[in-house]
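Okay, handing you the structure first.
Missing here: one protein chain of the complex. Every other protein chain is in place.
Letters A and B mark the chains as written, and numbering starts fresh at 1 in each.
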Amino acid sequence: MFTLVNGLTTGMAVFLVAAGLTLVFGIMRILNFAHGAFFMIGAYVASSLVGSAPRSVLALIAAAVVAALVVGVLGIVVQRFILRRIQHVDEHYMLIATFAVMLVCVGFVKLVWGLEFLSVDPPPGIDAGVEIAGLFIPSFSLFIIASGIVVFLVLDFVIHRAWAGKMITAIARDGWMAELLGINVPAGIMAAVGGSFALAGLAGGLLLPNQTLSPALGDSFLLLAFITVVIGGLGNVRGAFIAAILLGVIDGLNTMFLPAYPGVVVYFAMVAFLLLWPNGILGESRL
Amino acid sequence: MRLNRRHFLTTTAAGIGALAMPGILRAAQGDTVRIGLITTLSGPGQLYGNYIKDGSEIAVERLNAAGGVNGSKIELVVRDDKNSPEGAVTAFRELTGDGIKLFAQGTFTANLLGTLPLLEEADVTMMMVGASALALTHEAYNPRAFRLGFSSPMCFGGYGNLMAQKHPEIEKWAMLRSDVTALADITNAFSNGLKAEKVKAGRTVEILDPVLVPYGGADFRNQISNIIGSGAPGLFNVLQGADAISYYKQARTFGLDQKFKVLCDSANEFAIAKAMGANTPASLWSWTGWYPAANKDNAVSDEVHKAYIKLRGDEYPNWYIGVSHDSILTIANAVQKAGSMEAAKLIPTIETEAPQGALGKIHFRKEDHGFAGDLTYIRFGRDDKNANGWSVFETAQLPGAEFLERATPGSKLN
Partner (left out) sequence: MNRLSTYLLVALAAILLLLPLWANSGLVFLTGTTIIVAVFALSWNLLFGYAGLASFGSGGLFSIGAYTMAVMLRQGYEGQFLLLIVLATLAGGVVAFAIGFVALRRSTGIFLAILTLALAELLRITLAKIHWLGAEDGIPSIVRPTFSIGFATVDLSRGNSYYWFVCIACALLVGLTWWIAHGRFGRTLRTIRLDVERAAFMGVDTHRYRLVAFTISGAIAACAGALFAPWAQIVTPDIGNMMRSTQPILFTLLGGASSFWGPLIGAFLFSAIEFSTRTLVGIQEIITGGILLAVVLMFPTGVAGAWNALIAGLSARPEPAKAAPALQPVKE
């Protein structure tokens, strides 16, 4: 039972990171290698704001929002000066560009924050645990789960219901036609990309008390987030949400039934999923 | 376009000129004793590589301030192994090609295993800085290399022994380690040490199989929940770096402090307390290779400590600082005594000498060039009275020679 709750926690943590990744893909058709690095920068920025012991849950959320803004602006800069300049050439050049951005970000973090490990505690209120039906659950886990669900609901609403989402969808489906209809395409893309990158920063801030800050932080989530995005269907936020939960639960069952091989079953699951549903469980989506 | 032959030749010459740069560098060596330092200076291992570089540079500064080696200054030539054996080999061959005969290399075992077979041909002497893997002084033993590091059976066998002495009442131990095969040596050594001491005292002890956690993972809660359910009052944790800190953070919510009577960490020493501050576990043991406060009567240790505080403003240097300092010191001392940089003269000198280093007398076992210095264990934890939120409660030292494994140079230890 704990395994399931914890699977949900892991899944939501991964979803927070994967959401921005899948959105960027939906808009720009690129697999963003730098996403993990942006996540890490978000975490470092937030940690500089709250110090090692945030005073309250609100302070942590506020820091995460600021981190999201900073990373969003950074994302717009990267999009404006790098990605946009090469969007007309082969899409794989985007890949190499994001890879290079990742390297620069890691180097930057090393220079600014150093190599020593940093740690941020969960703020008071969510630093203990609660007993639910005889089951001990850390309240920070509940915080992660709640954050994941809120982010998902907001995203889902914006994409499928709100005007902004429809505009972005139109641009992503057919930029030329959207332009003809009087939509400011570059501005739309910029806002959407900024938003997607901001999600990475937000995730960095919210997950801050979960793990240690080190320049290798980006790697720990990047691969899992990649897997989630692919299993869920590229560009598909709903798919990523379901895939993240699935992965979390699978990983939990892995520790329960195959404790000698932690973290291995996820790969097998992924290979199986890809062969069974080559386009992801909910299919690919251009948003 | 048409090209004449002259044009072609100038292009080629320019190309050769650009590639020939290292050839020019090769000529630039004066009357200095050059020591090549190969360590990890990029990627996740850089943290430790930086310590090794700092410690080595402190050593060079101190030795040069004291007049160098037989009147010549020491020069450190630092290269990044890019945390891969081929990176280490590239750096090694470059430096030997430049005529360097003295080497210090450290962090990861595989990178050392890459360079060890090349020592013979290059006719050089090497200090293996801080390396703990058994292979280096057993199946991959090379007479030109010296391990200035602590083998797993020695420091973790001693660790288990110490815990059995300090807590004879604990009859059940749990262990948790990262899913890295090389770390199995550590849990094995710890449980052997525990058992040996218990048997001597006529008691029995139950040691549970290690719970494995994913390496480089982000979530350890499932395993934490398992280990807390084990009911053992003693716990030995073998995780490295960021993993270890994330683990203690996540375990805090579960009340790790209350659930276990004795908490032991393998070798992360102050990295945990420095990161976690006021949320450090209430009491945590750790092994360390060098802790200045435990070496009060050692002037060299004090000086290195002061030099490090001056360099980085950090009062709690990582143990690699002391070990890397002593590696350079050992080489310099041998060159001074032997009056030569030839391996044939240096090796017997290093074998017989015992210079005073930050760790104490630096002496190697003749058979397999293993190091048997003092073993230091520290217990630290949360302390609200201290400004940084934690303090060191006690230290314990054991003679390493008692725990050093059998010498079997050239073959696997069984």
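In this text, a contact is a pair of C-beta atoms (placed from the backbone, for glycine too) under 8 Å apart; a residue touches a chain by one contact, two chains touch by 3 or more.
Please read all numbers here as calculations on a predicted model, not as lab measurements.
Colleague: Quick one: jot down which shown chains the absent chain touches.
Modeller: Within the full complex, the chain left out of view touches A, B.
Colleague: Of the listed residues A:R55, A:H92 or A:H160, which contacts the missing chain in the full complex?
Modeller: Considering the complete complex, A:H92 is the one touching the chain left out.
Colleague: Taking the entire complex into account, which one of B:A135, B:M154 or B:L194 touches the absent chain?
Modeller: Residue touching the absent chain, from the options given: B:A135.
Colleague: Among A:L103, A:A162 or A:M177, choose the residue that contacts the chain missing from this document, as touch is defined above.
Modeller: A:L103
Colleague: Touching the absent chain: which residues on subunit B qualify?
Modeller: 1, 3, 8, 11-12, 15-16, 19-23, 25-26, 41-42, 46, 50, 53, 78-80, 82, 84-86, 89-98, 109-110, 113-114, 116-118, 133, 135, 140, 180-182
Colleague: Take the complete complex as the reference. Which residues in subunit A touch the chain that isn't displayed?
Modeller: Given the touch definition above, subunit A has residues 31, 82, 85-86, 88-90, 92-93, 95-97, 99-108, 110-111, 223, 226-227, 230, 234, 261, 264, 267-268, 270-271, 274-275, 278-280 touching the missing chain.
Convention: only the chains that are shown with their structure count from here on.
Colleague: Considering only the defined contacts, which subunit B positions touch subunit A in the complex?
Modeller: 43-44, 46-47, 50, 179, 211-219, 221-223, 225-226, 241-243, 245-246, 249-250, 252-255, 271, 274-279
Colleague: Can you name the residues of subunit A that touch subunit B in the complex?
Modeller: Residue list for subunit A touching subunit B: 2-3, 6, 9-10, 13, 52-53, 110, 115-119, 121-122, 127-129, 136, 138-141, 209-217, 219-221, 224, 251-252, 255-256, 259-263.
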